[in-house]
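Every protein chain of the complex appears in place save one, which is left out.
Going by the order they are written in, the chains are A and B; count residues from 1 in each one.
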Amino acid sequence: MTPEHRLTEFKIELPPAPKPAGLYRPVVIVDGLAYLSGHLPTKADGTLLCGRLGDGLDLAAGQEAARRCGLAMLATLRGHLGSLDLVTRLIKLLGLVNASPDFVDHPKVINGCSELFADVFGPEHGVGARSALGVASLPANAAVEIEAIFEVEAPAD
Amino acid sequence: MTPEHRLTEFKIELPPAPKPAGLYRPVVIVDGLAYLSGHLPTKADGTLLCGRLGDGLDLAAGQEAARRCGLAMLATLRGHLGSLDLVTRLIKLLGLVNASPDFVDHPKVINGCSELFADVFGPEHGVGARSALGVASLPANAAVEIEAIFEVEAPAD
Partner (left out) sequence: MTPEHRLTEFKIELPPAPKPAGLYRPVVIVDGLAYLSGHLPTKADGTLLCGRLGDGLDLAAGQEAARRCGLAMLATLRGHLGSLDLVTRLIKLLGLVNASPDFVDHPKVINGCSELFADVFGPEHGVGARSALGVASLPANAAVEIEAIFEVEAPAD
């Protein structure tokens, strides 16, 4: 099964590819690696999932936010490549959690994105290296921001 | 026009290449990619632009700090390569904003660096992927710290 087949099987719907919030590109490809910008958790209605873990936002909401960051990255990749079947595997994630100083469950939050990628690209190619951390604040008070590097079968931009 | 020509045209003066603040190199080149260490916003007098966005430092000062991080990176690249004309394009930026928990305009701050790179390397090659986030604190209380990956025409170190 290819990633596009798995999207269909798991009934995963992608949001529209997000527009940049500043002077940057959502993805740059060089030497077979796709560098994805930090992606924010867009909800179905187009607004962002906002708030702070450990200060009003619970773990389930944080995981949902991480998953939505992942969906936004998939939308960016499909929009750029034409098909997710050109994604070979995940290399790494940097998972930024909008978190209070006493929050400790960053890995559980970012798992919301990692589980999505494991579903879409499979347990062999969808699980990469990862760092998870708590940040003081995020753009537009987003709950989570995630950037990634994927290996892709595509020429440099 | 080449990057060095654009520097002249835009009357952009580079500061001295910064010295490392610890046991690291300002830049490492491997496989045609230049990995730049986090650079801080050095002012013309050699001191750092310090303070926190959302807590005493306004947006214009933050943008100026981001621009100065960019100028410091250009100084490091020119010092290492001999000429910015060996820089092919920007791949990605990681923009760290010294920000209060309620700050939300990180993208606007980091645009101060992105606009500099778009001027110097052009809108096609000077705009890359990017993440922007608010951190709890930065070395020496710097207002902004930015790290980057550039594609370069130069051998590995």
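Basically, a contact is a pair of C-beta atoms (placed from the backbone, for glycine too) under 8 Å apart; a residue touches a chain by one contact, two chains touch by 3 or more.
The shown structure was predicted, so the numbers you read here are calculated from the model rather than taken from an experiment.
Asks: Among B:Leu74, B:Leu94, B:Val120 or B:Ala143, which one is in touch with the chain left out?
Replies: B:Leu94
Asks: Considering the entire assembly, which residues of subunit B contact the chain that has been omitted?
Replies: Where subunit B meets the chain not shown: residues 21-28, 30-31, 35-38, 52, 94, 96, 101, 135-141, 145, 147.
Asks: Write the list of subunit A residues that the hidden chain touches.
Replies: 31-33, 54, 91-93, 97, 99-108, 110-111, 114-115, 118, 127-136, 149, 151
Methods note: only the chains that are shown with their structure count from here on.
Asks: Would you mind pulling out the distance in Å between where the CA atoms of subunit A average out and where those of subunit B do?
Replies: The separation of the two C-alpha centroids amounts to 25 Å.
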